[in-house]
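All protein chains but one are shown in place.
Right, chain A next:
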């Protein structure tokens, strides 16, 4: 347990520093010190800082997934080799070969695990920071007892205390807390569901859709809202705001990715190619594939001597015009 607290200490320190920083700035800009809105905006700021810090990771992943387009023929060859073989050993061998092919090509379309797992301790750290603040306990760093007391007393629009949970709302019969919690949970479920649905239906290749993982994902799509409801029941509203803003951030980011840099071979990628082709057509440019073909034929022609064209006599030309 002590080791755990030690590991969480730096994470909590940074979270507190960012929260207090935003709180100071917003107060300086005219926000009321004890207002719930000021604290909610500070939490929004926290999400923006944390998620923006992770943009380089996302971009790096997208760049390398674009690069993996180049070895798509090799991947398709492997997929063809194992087509229709659904037993565990064939699937394993296929995955091994695929991963090895990516490594050899020096590219990898997968996001990697670290960025995802890093978000878990951050969320946990925030829950701990806010829980301590609710109990008017000073944090590990910049969140003083004074600020903690301010947070625990703050209410949103003067009626919804941020430290309250949905459970607490029902226990005390506080209608505003219940309504806020339900609205937050509904938006959270909707954004999560939509993001997941977008990824699954648009940004996965047919090969991914064949994997057993995909079926599990489909089932979970409908179980996630239940999970969210349970967590919403237990976590303070302040924490739910973090989750909500984070979900919206993910949703927007995902939409941009699906539109601009889809997974090669997925429906979204095909849709993007079609979009690009239409755009080229509108601009009066030849299609991309045609371009290459034209270049090839040009090379072939150059091997032959250019035949001089007969101009005909001057009178003939003029007569035609």
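In this section, contacts are C-beta pairs under 8 Å (C-beta built on N, C-alpha and C of every residue); 3 or more make two chains touch, one makes a residue touch a chain; residues count from 1.
Here is the rule we go by: contacts and distances are computed from a predicted model.
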Among "Multicomponent Na+:H+ antiporter subunit A", "Cytochrome bd-I ubiquinol oxidase subunit 1 apoprotein", "Putative membrane protein insertion efficiency factor" or "ABC transporter ATP-binding protein", the UniProt name of the subunit that does not appear here: "Putative membrane protein insertion efficiency factor"
Of A:111, A:178 or A:255, the residue in touch with the unshown chain: A:111
Candidate in contact with the missing chain, chosen from A:5, A:99, A:256 or A:285: A:99
Hidden partner chain, residues of chain A it touches: 57, 60-61, 64, 95-96, 98-100, 102-104, 106, 108, 110-117, 196, 199-200, 204, 208, 211, 213, 216-217, 220, 224
